[in-house]
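What you see is the complex with one protein chain gone and the rest in place.
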Amino acid sequence: MSTVTLSAVDTRPAGRRWSSRRLWGAGLLLLLVGFALLVPWLWGADPARQDLGRILSPPGWSEPLGTDHLGRSLLARLAAALRLSLGLALLGVLSAALPGLALGVLAGWRGGWTDRLLVMLADTCLALPGLLLVLLLVAIAPGSFWALYVGIALVLWIEYFRVVRATTAGLVTSPQIQASRLLGFGLAYLFRRHLWPELAPLVLTLAAFGAANAVLAIAALGFVSVGLRPPTAELGLMMTELLPYYHEAPWAILQPIAALFLLVLSLHLLAGREAS
Amino acid sequence: MSRLIGQRLLQALLVALVVGVLTFILTRALPGDMAFRIAAGRYGYDYVDAAAAAAVREELAPEGNALLALGQWLGDLLRLDLGRSLVSGEPVLDEIRHQLGHSLQLALGALLAALLVGPPLGVLAGLRPGGWFDRLSLVAAACLRALPPFVVGVLLILLLAVGAGWLPAAGHGTPAHLVLPALTLALGLAAVSSRVARDSTRTVAGSAYYAFARHKGLGEGQVFLRHGLRNVGVPVVVYQGVQLIYLIEGVVVVETLFAWPGIGHALVHAIVARDVPMIQGTALVMGLMFVLLNAGVDLLCWLIDPRRRAP
Partner (left out) sequence: MRIFRRFGLAACLLAVSLSTVARDGVLDIVAPWEIGGTDPAQAGYVFTRLGIAETLVDVDAEARPIPGLASAWKVSDDQLTWRFTLRDDVRFHDGSVLTAQVAAHALTAARDKPGILQQVPLAGIEAVDDRTLVLRLTEPFSPLLAALAHTSAQILAMAAFEDDGRVSRVIGTGPYRIDIFQPPQRLTAVYHEDYWGEAPAIREIAYLAAGRGETRALLAESGDADIVFTLDPASQARLARNPALSVHSVPIPRTVLLKLNAAHPALNDPRARQALSLAIDRAGIATGLLREPEAVADQLLPPGLGAWHLDGLPTPARDLQRAAALLAELGWEAGPEGMLFRDGEPLRLTLRTFPDRPELPLIATALQDQWRGLGVDLQLAIGNSSEIPAGHQDGSLELALLARNFALIPNPLGTLLQDYGPGGGDWGAMNWSDARLNEILQELRAGADPARASALRQEAAAILHEALPVIPITWYQQTAAVSRALENFSIDPFERSYRLSSMDWAAP
């Protein structure tokens, strides 16, 4: 039986949905994306050019973000890393969210045997040791990031599935959907008008964490020396590479962490509901 | 209840089959000369050479028919014989028991610590959504979630072991050695579960029955205990099941950093060295462990939520 939550549906007109919280989130995200795309235009330093005489130099005029342990410009590297990581995180999240969303709506909407079958599929997938799958996939295709993201997607779609299924199951019997169905509206309308507004915050929250998880998974694998591919700049790998220098150059490792933090925060703010 | 157990048993069988076949296929798809890899795993990079690899190759059973090998493995499995590790020569079951025990210690310690920290803070934030505590906890959660576990670990060691000297920096042997690794994992978990608890609390606190309970004149504490706790509890408990995935990822890093003899660390070595019996055995045990833990989560939910007991 579903619990009727009268305050659940957001009935404000669309224009008011952009509260200050969401604006902050969008702004931060735009800042990050802008940084990643504009730095190579405006600055033009090569993220792979080394200078072993000037390693770990602090931020200064010639290098606004300092240099890393090989003397490479951290500004250029951070921008390159953001480009790669944002792109691949988006890919990873989409490849997890889309099947999870689709199957979750299907399971929650239909119920019955479809639901049971899909839940069994999800539980079996969940039981497959994710780490093992990712490691095996990376071992099969060494030096490529896609294997990593496919592995992570295989593990993460279940989250979306469960959350979407639970919410959809609750909404299917709600009065507003019953009313719309009686009025003869089709599935597309029902999804757009009733389901998606409810699902969006949940899915986007999961996406926020999912993106962070993808980057951190790469960092974790790099930590155990799997999936390294120099001189590619990747956010998680930068964290792993700069770890040994945490004491003499803490600003270096703080940069990819700060970038990831801003990403997570911005997605959260974008996704979050208004305080009621 | 019995239906739940029956479902989980069926799932366990399915998992065993799927995991077995999948790892079998995947390990066959691994590139590289297996004999050389195993020799490197045994003798190290100073001594691995063609002669050592040839000696290993003689030891390995000939490849033969893939289906036959799979059938053989499944048959061995029925006799609970997981084979011997190709690198160390010890029985796989013994090695897994030793390492999994340590990993479980770590995982359970982390889960417990996370449960103590995360949901309570999340509930506090959820009871006053939009307030300063809520915002602060959002920033803190995002911060913790953006920090890779090895950074959290190093920070904790610097603070509590090197700085204050209260705890050992790494290693294992005494209960004190468990604290820092478990805490490192717990902080990451707590960040997420606090947000889940916060969202759930917000929904519950804004619901009609909650408002009604307040109207009845019950104090805040009573309202929460009677009406809030269980309802908040369900999504949090369910989420713990999903959290186990993150736990396993974090476990590898934490085990490597703190020199903790767990299964994540061993699994990475096994895959690098192409120690096929170890890989297959570990995959199977981890899969079954998940089923067991999910069954535990189901049981908890069943106990908490009376609606699930309805036929």
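For clarity, chains are labelled A and B in written order, and residue numbers in each chain start from 1.
The definition used in the following text is that a contact is a pair of C-beta atoms (placed from the backbone, for glycine too) under 8 Å apart; a residue touches a chain by one contact, two chains touch by 3 or more.
Every value quoted in this text rests on a predicted model; they were computed, and no experiment measured them.
A.B. asks: Taking the entire complex into account, which one of B:A53, B:A114, B:L138 or B:A205 touches the absent chain?
C.D. replies: Spelled out, the listed residue whose C-beta touches the missing chain is B:A53.
A.B. asks: Considering the complete complex, identify which of B:R37, B:R145 or B:H227 is in touch with the unshown chain.
C.D. replies: In the complete complex, the chain left out is touched by residue B:R37.
A.B. asks: Looking beyond the chains shown, say which of B:T23, B:S194, B:S207 or B:T256 touches the absent one.
C.D. replies: From the options B:T23, B:S194, B:S207 or B:T256, the contact with the absent chain belongs to B:T256.
A.B. asks: Touching the missing chain, which residues of chain B?
C.D. replies: Counting only chain B, the missing chain is touched by 32-33, 36-37, 39-53, 55, 87-90, 98, 154, 157-158, 161-162, 165-174, 176, 256-259, 261, 272-273.
A.B. asks: By the contact criterion defined above, which parts of chain A meet the unshown chain? Give residue numbers in ascending order.
C.D. replies: 48-50, 52-53, 55, 69-71, 142-143, 225, 228-231, 243-248
Here is the rule we use: only the chains that are shown with their structure count from here on.
A.B. asks: Mind checking the centre-to-centre distance between chain A and chain B? Centres are C-alpha means, answer in whole Å.
C.D. replies: Chain centres of chain A and chain B, defined by C-alpha means, are spaced 21 Å apart.
A.B. asks: Residues of chain A touching chain B in their complex?
C.D. replies: 1, 3-8, 120, 123-124, 126-133, 135-137, 139-140, 142, 155-156, 158-159, 162, 205, 209, 212-213, 216-217, 219-220, 223-224, 226, 236, 239-240, 243, 246, 253, 257-258, 260-261, 263-265, 268, 272, 274-276
A.B. asks: Could you list, by residue number, the parts of chain B that touch chain A in their complex?
C.D. replies: For this pair, the touching residues of chain B are 11, 14-15, 18-19, 22-23, 26-27, 29-31, 129-130, 134, 138-139, 142-143, 145-151, 154, 192, 195, 199, 202-203, 206-209, 238, 241-242, 245-246, 248-250, 252-253, 256-257, 264-265, 267-268, 271-272, 279, 282-283, 286-288, 290-291, 294, 307.
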